[in-house]
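Let me begin by presenting the structure, written as structure tokens, before commenting on it.
With one protein chain held back, the other chains of the complex are shown just where they sit.
Up next is subunit A:
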Amino acid sequence: MDPYDSQGSTSRRRTSNLKDYFVGATPLQKRLESIRRQSSFFPSPPRRKIPQGTELQEEIDPQKVGFLLHKQWTVYSLTPLYKFSYTNFKEYSRLLSAFIAAEKQKGLAVQVGEDFNIKVIFSNLVGVRGTQRDPEAFLVQILSKSQSSREHREGRVLWTGWFCCVFGESLLETVSEDFTCLPLFLANGAESNTSLIGGWFQKTFDCCFSPLAISAFHLSWMAAMWTACEMDHYMATTEFFWSVPCSPQSLDISYAIHPEDAKALWDSVHKTPGEVTQEEVDLFMDCLYSHFHRHFRIHLSATRLVRVSTSVASAHTDGKIKILCHKYLIGVLAYMTELAIFKTE
């Protein structure tokens, strides 16, 4: 028997809390310790790996990936889901579709399991995770069942949302068995549907969503990391958007570069193989700034970076991302997971 446990169980909670704090045994205490360890308010590591594919990525169903790529997702951070179970997807589908139906026709009661003109599908996103220890991602789709297109059994997709955690486990020290930690939530579809479905998740699994804005600082990191990715062929130009706050309308500056030029610039500032450091990111952006200044006499560093788009992915400061490259799906999600975890911690 652990001596602290036997003491803790007999004394009051507050007492045991203090002991636990000293011993650091429970998830709650681990969580607290990690909070206290973060000596600065922004725990951004000074270096990150350049995104690579993982073996797990091979497992991803190509049809499912089709859903995820080339779509604009609004990203949210999400606290751990309480008592969520991957084996209950059928039940969740029934409940959520009844809930949506009831909400849409305010005041009219509906029977759970009844046939509505919408269909909710919960399904696993096999392989969308960084390590085996990450909980598996899952997808929620809302389909409309239209009578006319009987042959299309699937119907039209009204709304899609997915929950994932990629390389999150190393950052999350506080996993308790009652909770499933999927800190990143991505939604595509009408905002009203997102709020409806998000509300249902909040009530059912006692979790809490909040929109995940991406700061200019993180956008610069994304720009650097995504430029650093090796591509077989480039699908889009590398483009940056800056916003200048001035009246009556704010001024947007767009800066497009040929992706190979961007890569060449990156290679010139890049030193440590396989890694991206804070200095390199700063240097990369400074080069872009000075180039722009030479031509247009505008200090971009005094404006605000609001959007970055590359052949790998694009991201907007409002918390919208679009992933273009299948190969780096996991890499992009890993960074987003990191941001989401920082938000929820």
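Definition applied: a contact is a pair of C-beta atoms (placed from the backbone, for glycine too) under 8 Å apart; a residue touches a chain by one contact, two chains touch by 3 or more; residues count from 1.
We take it that contacts and distances are computed from a predicted model.
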item	value
From "Centromere protein I isoform X2", "Armadillo-like helical-containing protein", "Ragulator complex protein LAMTOR5" or "U3 small nucleolar RNA-associated protein 14", the hidden chain's UniProt protein name	"Centromere protein I isoform X2"
Touch with the omitted chain, as defined above, among A:95, A:126, A:157 or A:253	A:95
Selected from A:110, A:216 or A:236 as touching the chain missing from the view	A:110
Contacts of subunit A with the absent chain, listed as residue ranges	4, 7, 11-19, 21-24, 26-28, 31-32, 35-36, 38-41, 76-77, 79-80, 82-85, 87-88, 91-92, 94-95, 98-99, 101-103, 106-112, 174, 176, 178-179, 195-196, 198-199, 202-211, 343-345
